[in-house]
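Every protein chain but one is kept in place in this view of the complex.
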Amino acid sequence: MDSLLSVFPSKDFSLLGIILAAPLLGAFVNGVWGRRLGRDAVRLMAITAIAVSFGAALLTFLALDREVTHAGHGHVKLAWTAWDWLYTTGKSETQIPIALRFSVDALSGVMMLVITGVGLLIHIYASTYMWDDKSYWRFFCYLNLFVFSMLVLVLGDNMPLLFVGWEGVGLCSYLLIGFWYGKMANAAAGKKAFIANRIGDFGLICAMFLFVHYTGALDWNGIEAGSGSLVTVNEATQVHVWPIGGGQFTGFLKFLQPDSPITITAATAVGLALLLGATGKSAQIPLYVWLPDAMAGPTPVSALIHAATMVTAGIYLICRLNFVFVLAPGVMATVAVIGAATAFLAATIALVQNDIKKVLAYSTVSQLGFMFLGVGMGAFTAGFFHVFTHAFFKACLFLGAGSVIHGMHARIHDDDKAQDMRKMGGLRKYMPLTFWTFLISTAAIVGFPLTSGFFSKDEILFKTMTTELVHPDAERLGKKVTFVQSLWGARDPSHFYVPPAWLGTALYWVGIAAATMTAFYMSRVVILTFFGEFRGWKLGRPSQIDAHEAAAHDDAHGDDAHGDDDGEHHHEEDLTKPGYAPHESPRPMTIPLILLAVFAAFAGILNPGLLKHFGLPLPLEHWLEPLFEESVKVGVHAKEGAEHMELMCTAGAFGAFAVGVGLAYWVYVVQKGAPAKQWAEAAPKLYKLLLDKWRVDEAYEASVLSGVDALADTATSVDKGVVDGILARLTALLVAAFGTILRALQTGVVHVYAGMMVVGLAGLGWFFVMPHPDGHVVEKGSGDYSIVAAPGVGYGYIWAEDGAKKPEKEVFSGTAAFPLHVEPGNTKKVELKVRNAFGIVGTKTFEVTAPAKAAPAEVIEMGQNGHGS
Amino acid sequence: MLNLLLLLDIVPGPANAATPVPETPQGPWMGFAYFGFCAVLAVVGAIATVASPNPIRGAMGLLLMIISIAGLFLALHAQFIAAIQVIVYAGAIVVLFLFVIMLLGSDAQTPSDQRGRIPRFGAAALFAGLGLAALTLLGRTMAKPKLPGDVGSDFGSIDSIGKVLFTDMLVPFEISSALLIVAVVGAIAVARGKHGELAEKGALNK
Partner (left out) sequence: MIPVEYYVGLSAILFLIGGIGFLVRRNVLVALMSIEVMLNATNLALVAFNRQHAQVHTGQVLSFFVIAVAAAEAAVGLAIVLSFFRLKRTVRSDEADLLRN
């Protein structure tokens, strides 16, 4: 490792370049030549690129570890500046450099390993899963590009670079959701994801502006150094919410002007802007609606992008800028509340969904909500740990679901039906590896004791219960106010808002409820999919006639080519005829499953919060401590007697697991699903509401989208009526009329063209033959002026001041400039005579008036004439 | 002959001559006579070129003008350009014109009629006016004519022009060779017509 550090010094750690370049190269090669290379070469290129990146990431991580050990305890960074990108101008003309600079520290190091490691496994899985797709090369081009963008997001050392990666992953997500763009629904889902993310990006851009203005920096170190100026008690330097930007309402709008402007601290504004960005990318209320639809993409994409990596970017952003967020406890509380609400809402929807990928999608939204809850309550390590464990078990669950769908595709070719859990059942017997890995990951997500998910979720809930948010600058700022007061009452900028102490307790119980539902619906998925009897089609030996058909489909099955719209219509098979049972997926798909399941089971060992009493170390907490230490110290207080509540909280989490799983077992195994039907019939409206996902999409449709539609309609009618109808036609008519006139001149005869050229030439000649007496007055100050005549070929000048004697003989020997003194308030006339090389003379009279006060001289041009000499 | 040209201040003295050739009393007169001779021939040639209805005569007038101007080049110490003028213009371009005129035969001479008279003569009158303006300007400065100074012995020689061409002007020189190639290729492509046309004719001949 020391030799590695000698090759790549920590200030110029260019190994990061290799981590980034390998996937980019893969994307480039596959994108440009992939179609001609053939599947084998594409697979080799894509997997090698990620493997190289993963290897370099491992080396980087080891080097980082060595540096941390060397440095003792502290925030260690390995950085590499590729080149200076651009400069922007900050407050008071300071130049803010934006370098193309990448760095890796404890936080981004872990993210980097997850991205490349899980990415590698999913690439291997996808290389088989997607084998029969005709756009194999396109898929891997996008997937490699995604890994590159995600690495830019994580490794970027400043906000704009993070934004580049942020947009890059958004683009790849869009491309991959709409990968089978032949189907309208897929294309729409991609568009939806893209647009929802754009709304979030608006927040991110606003945050960048605010950073430039307030902290005068865009790189992480600079923002941290300048973050002190984000909180001020001076109203003038705070962010004006109403009137926006600190303006004034005048005239008939005066009633809108408040007595004193409503202001918030810059920290709050930045935090809210960043939160908007994070909710967009990490699928939180109110922008979560795109993620469930994003399951239209191929399953490996759902696993990599929409479960393991991209959607955790929001949590990464909050962790990265934790020192900004703790300055605004109100924003922290908002993060936590949004997280808890999302966790709860998504879990309720997941209870009743029948599509296996939809359940997993809402489960992802719910788990992301847990992460937000954690970081919002100041438990950055716990929230990030959940990111880490979730990457493994959710990737494993998605890949397992993909494996199941792959098996179901043997005879069910319709997308929605192949993913319908009501068609599955009993797959445990036919797909044992898939079953066991799926089971282990489910155990992790529902919080089965000692699995990774148990530790991470328990830690979040424990921290939620036992911490309260405080304002780090409380002493400096003065009085604290309640939430209601902060909105309507005291607008004194020195007042600040602190969330109430009961917030944590309340959110804890919301979290427990969400966890219970998680346990229930995940158990439901396992039971419906893997236990009981197979419900997809009649099992048995296919008859002789059908065998032919089955063999034909054996070639095509598992192609996942449903959306692959090549005009071929998948005819539905008669499922009442007997067919072979679904079979286990091939090895390249099961090996990633096994590896991910192992991690899902044992990754908890990295931060076994509960077991620290048994003397186990907390490596992750120790590893991340330098990043969060300061923020946690100033922004988060542990409640009284927090240590004693640990067992109680764990009991709550365990209770959630036990109740959820037990209930699911009772409903779906003991009672064979009868209670579920009864409940649905007992409250049909509620059931329908849940099945329709709380009709949030419809509400958006009715409010925001219809508004935008109306605006678009108006714009269209204006465009058609005014722009096309009047402006365009009028100009077209004008041009046509003019053209008709000019067309007469175009005789096609060369002589006429030459004649016209000569006419132009003659005009030019006239210009030179005639003199141009012209000039301008230059004010020298204190009544002194100078008239400067325009130059010309062979020009001679004569100046005659008003009243001066005219010379007997005119000699054109004057200079081009004529000095003049005019007393204030007086007016003088000067005559200029110009003779050009042809001996033709032109005259012009200037009248210069000196103002009584200091104002620019008024020049009246009296007239101009030319006469031959 | 060389002696005569020396007298006319046309050709520099021998390379080993330490001082410029002394001006003989009759030198200016000889020089003016030579210039006048060449100038008159050039103007006559030019007028013959543009005015003669028969293009063959026009080409002969062009030849006359070109050779007169080559003579003037000699008087201006531009021996190399004079040589080029004779070789390229008289030797190549005029011959090319003659070839084309011969090829067209009697069709080369076009009958004259009055069509498009107004634009043609109007434009010519305007142009003549412009030229007169320019000549007026020249005439106004003629009062104080500028006599050119002495020149070095190698001014305008092939040696010195060649040095300039292959050092400072190398890039334009190469580009001009590319231009000539393109012109030759283009001329062939334009003059031989379409492939189909030729093939058709060939088929008809069979």
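Chains here go by letter, A and B, matching the order in which they are written, and residues are numbered from 1 within each.
Just so we're on the same page, contacts are C-beta pairs under 8 Å (C-beta built on N, C-alpha and C of every residue); 3 or more make two chains touch, one makes a residue touch a chain.
It should be emphasised that the depicted structure is a prediction, and the values quoted were computed from it without experimental measurement.
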{"item": "Candidates A:R39, A:H495, A:K577 or A:H751 - the one touching the absent chain", "value": "A:H751"}
{"item": "Residues from subunit A at the interface with the omitted partner, ascending", "value": "743-744, 746-751, 754-755, 758"}
{"item": "Where the missing chain touches subunit B, by residue", "value": "9, 23, 27-28, 31-32, 35, 39, 42-43, 46-47, 49-51, 55, 58-59, 62, 65-66, 69, 72-73, 75-78, 80-81, 84-85, 88-89, 92-93, 96-97, 100-101, 103-104, 107-110, 115-116, 120-121, 123-124, 127-128, 131, 134-135, 138, 141-142, 145-152, 155-156, 160-161, 164-165, 169, 172, 176, 179-180, 182-184, 186-188, 190-191, 193"}
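One rule holds for everything that comes next: only the chains that are shown with their structure count from here on.
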{"item": "Centroid distance [mean C-alpha coordinates] between subunit B and subunit A, Å", "value": "71"}
{"item": "Subunit A-facing residues of subunit B, complex", "value": "116, 119-120, 122-123, 126-127, 129-130, 133, 136-137, 140-141"}
{"item": "In the complex with subunit B, residue positions of subunit A that touch it", "value": "749, 751-752, 754-755, 758-759, 761-762, 765, 768-769, 837-839"}
